[in-house]
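Of the protein chains in this complex, one is absent; all others appear in place.
What follows is subunit A.
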Amino acid sequence: MSAVEEERAVCVGDRLGATDTYAAGEGVFVRDGFVIASVVGFQRLEAPPAAGEKPTIHVASRDTLPLVPKPGDIVTVKISRVAQTAAHALIMCVGRQALSTEFKGVIRQQDVRSTEIDRVVIYDCFRPGDIVRAEVVSLGDARSYYLSTAKNELGVVYARSATAGVAMVPTSWVTMQCPETQAVEKRKVAKLESLVTA
């Protein structure tokens, strides 16, 4: 086998190295003891995480690793539609990285919070247009990922008021207030470190 070269353009099906020398990263798969590219792109070698382990091969197009939400990721979503039993959202970022394509997610009534889950009123937690921090629970069904906001640090991070359309200020974990009209609206607010005082 020829030695693996850095930044080489590879095609789907190209053999990149043997599994006893290299570990498989993103954009590759393992078959018959070889690491083989599964996407078209540039091959990149990552140094081994600890001494004595194998370096990892990744294949990525256009300088970024292909990013797809996985269960356990913290994602930033924008609520698109609110129904009686669920809130539908578009996943815009995974962690700190923005996605180039939007994925659909849904926050079901039982995943909004961890207490009294059968008495949740979705309209008092989310409204269309809110930016929400959520966690991916599972790959969900054919249409959307299943998301959850059932932790203190998950929930609405940015919302505009219904009447004035200005960004609201959180006043408690269940309410936000509009600075112009002083109207109070209910939301499931995220407990971000910047908001907790002392």
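Heads up, the rule we're going with is that a residue touches a chain if its C-beta (ideal position, glycine included) is under 8 Å from a C-beta of that chain, and two chains touch if they have at least 3 such contacts; residues count from 1.
In this text, contacts and distances are computed from a predicted model.
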item: Listed names "Trafficking protein particle complex subunit 6B", "Tectonin beta-propeller repeat-containing protein 1", "IBH1-like N-terminal domain-containing protein" or "Ribosomal RNA-processing protein 40", matching UniProt entry of the absent chain; value: "Ribosomal RNA-processing protein 40"
item: Residue touching the undisplayed chain, where the options are A:98, A:117, A:139 or A:162; value: A:162
item: Omitted-chain contact residue, chosen from A:35, A:82, A:159 or A:190; value: A:82
item: Options A:44, A:58, A:113 or A:127, residue touching the unrepresented chain; value: A:127
item: Contact footprint on subunit A, counting only the chain that is left out; value: 82-84, 122-123, 127-128, 162-163
